[in-house]
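A single protein chain has been omitted; all remaining protein chains appear in their positions.
Letters A, B and C name the chains as they come in the text, with residue numbers starting at 1 for each one.
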Amino acid sequence: MNILIPTVLVGALGLAFGLMLSWFAKKFAVPVNPLVQEVERVLPGANCGACGFPGCSGLAEKIASGEAPVNACPVGGPKAWAELSRLLGQESSSWEVKRAVVLCQGGKGVAQVTAEYSGVASCKAANLLPGSFKGCRFGCLGLGDCVRVCPFSAIHIDPESGLPVVNWEKCTGCGKCVAECPRKILVLVPRKEQVTVACVSFDSAREVRKACAKGCIKCQVCVRTCPEGAITFENGRIVISREKCTLCGLCIEKCPTHCIIRVGKTAALLEVRG
Amino acid sequence: MMREFWYHFRNGLLGENPVLKLMIGLCSVLAVSVRVENCLGMGAAVIFVLTCSSLVISLIRNFVPNEVRIPIFIVVISTFTTIVDLVMKAYLPPLSKAMGIFIPLIVVNCIIMARAEAFASRKPPLLAVADALGMGVGYTLVITAIGVVRELFGYGEILSHPVFPKAYQGMMAMILPPGAFLLIGIYIALLNWSLKKVKS
Amino acid sequence: MRKILRVALALTVVCVVAALSLSVVYVVTKEKIAEEARKELKEALGVVFPEAETFVPLDPGTFGTLPESKEIQVLEAYEAQSGGERRGVVLKVASTGYGGPIVLLVGVDTEEGKITGLKVLEHQETPGLGSNVAEEGFLSQFLGKSLESPFRVGEDIQAVSGATISSRAVARACAKVAEIVRGEKR
């Protein structure tokens, strides 16, 4: 008997409260667009802001209303984009996945250091000094602004070389490091095997050779040796076109300062030291 | 699967330590951490109840409508705790004598509801259990760490064996909760410092 | 409308299942808990009033209702007898402490008019602080005190550090018991 009474009593309480709550929920229902909720569930939820919108919920509203493209979220990657296009009923086309890479090899023992820097430990601050503490005006300062800004801790400073190294597994191509680097050494490249020039300097051969052992001296040996004609010298810098390049690696051997590097599928710069 | 299990377990210990990082479960920490054996008792009770509640909540998570999810979770937790209390009182009186006073404290402990709401209601049972275990152990470690210091300076004893010479009068501040506030602050600072060292 | 019912039903089902399991467990364990409590009471009576062999339950009402606040209640009363005649009285008293009621047994030797023993049966005081009130250290102060003593914290009773409310609750309980026994004897 005294099992029945409490059960009925508490059951009645539960029913009364349940009715009250659901009635209130209905009366005070906040008109929420279910599509926005579904879109938000697909988005990674890191609120990193790489898409330029205030967090994932902001982006979800824009995508649901069609103001933002389905691939606006670089972090989500193709899997999320396909899912989103299915949700919105658009046709799913393939988009390019991007990753960040460091175009500089001027680390310890390679680049000339002109001063011992003990100011604020940030590349932006160090870059304000004319010429900063390195021979090369374009070289990486290695003070880790990119490391700090990366929401996915995909970049870390390699203790030996003092240069940032991007881990492509963790990198989502959100581009925050590219924006942060004061010397524009980090760039977004499609995530596939490729060959690229690891130097962004515009200086002449004489200055480059003085400032860095692995800088590009614009000798254009690579332009002549490339069997496919994939390498060209355009407005002051060597450019390797990814379409024509067949990854034969001839230019890598011929380059007198070993400035051309092979960028792999997993980690960008790590390959180079091998 | 196992890798994820370990990830969530380890996460509860340091990455998202309930007391030091998530700031939950503080009420019981201050109240209980005066003696080390209380901390261990409370820790064991929290681990047990937290793991079972998270499991049950994670199992029923798909049937719980959003409008009444808080009452349902809390009814599950409190029922579970009261049943444990009754069973212990009946069949394990010595254990109940030692742990009995923690039972009302557990139901009110924010960790269980926080993990139920934030984690168990969204993840499959195995992960919920992993997280619960991690959180429970993380919680126990922290309060024991606080308990050791508070008991040592408050009573001059550890596990009620006198450590300091008889003349030691016992620091009142350590016995009263303000001392615990201070200790938690110091531990968080230490944690920040050690994490900083590891990262750089 | 249907959604409201479905949601309300979910909560009701959970409540019913919870209440059902709770009451079943309660009924099953009720006997066992009562038995444990009896066992503990018998043992406690022995501790509180060592000389007596038998304890005859008395009607607590005979001890007169306690005056003002409901803070102190006499729950049970026993007459401590050894060799057939009455040596003293043991009262089971509940006094509101820090975290809730503290239930304790107070043994009084009516001939010599002094406290023979004290034992805390149940309490919800904070573990480590208020719970020290149940330990020997604090309770031994009361042993052998005469019924005339004031039983006030700070005067003749030293409180447990950091748990003044709990210590005061126990002291007040003793004072009330002493007051009752003195009244009843006259």
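One rule holds for everything that comes next: contacts are C-beta pairs under 8 Å (C-beta built on N, C-alpha and C of every residue); 3 or more make two chains touch, one makes a residue touch a chain.
The working rule: contacts and distances are computed from a predicted model.
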{"item": "Hidden chain of the complex, named as in its UniProt record, picked from \"Sarcosine oxidase subunit alpha family protein\", \"4Fe-4S dicluster domain-containing protein\", \"ABC transporter permease\" or \"Ion-translocating oxidoreductase complex subunit A\"", "value": "\"Ion-translocating oxidoreductase complex subunit A\""}
{"item": "Shown chains that the omitted chain touches within the full complex", "value": "A, B, C"}
{"item": "Candidate in contact with the missing chain, chosen from B:Thr79, B:Ser96 or B:Thr140", "value": "B:Thr79"}
{"item": "Touch criterion as defined above, residue of B:Ala44, B:Val87, B:Ala118 or B:Val137 at the omitted chain", "value": "B:Ala118"}
{"item": "Chain not shown: contacting residue from B:Gly15, B:Pro124 or B:Pro178", "value": "B:Pro178"}
{"item": "Those residues of chain A which, in the complete complex, touch the missing chain", "value": "2, 5-6, 9-10, 13-14, 17, 20-21, 24-25, 28-30"}
{"item": "Residues of chain B in contact with the chain not shown", "value": "23-27, 30-31, 67-71, 73-75, 78-79, 81-82, 86, 104, 107-110, 112-114, 117-118, 173, 176-179, 181-182, 184-186, 188-190, 192-193, 196"}
{"item": "In chain C, positions touching the absent partner", "value": "15, 18-19, 22-23, 26, 69-71, 96, 100-101"}
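Just so we're on the same page, only the chains that are shown with their structure count from here on.
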{"item": "Separation of chain A from chain B, taking each centre as the mean of its C-alpha atoms, in whole Å", "value": "39"}
{"item": "Shared interface positions of chain A, touching two or more other chains", "value": "14, 17-18, 21-22, 25"}
{"item": "Per-residue multi-chain contacts in chain C, two or more chains", "value": "7-8, 10-11, 14-15, 18, 22"}
{"item": "Residues on chain A engaged by chain C in the complex (per definition of touch)", "value": "2-3, 6-7, 9-11, 13-15, 17-19, 21-23, 25-26"}
{"item": "Chain B contact footprint on chain A (complex, rising order)", "value": "14, 17-18, 21-22, 25"}
{"item": "Residues of chain C touching chain B in the complex", "value": "6-8, 10-11, 14-15, 18, 21-22, 25-26, 28-29, 32-33, 36, 40, 99, 123-129, 131, 161-162"}
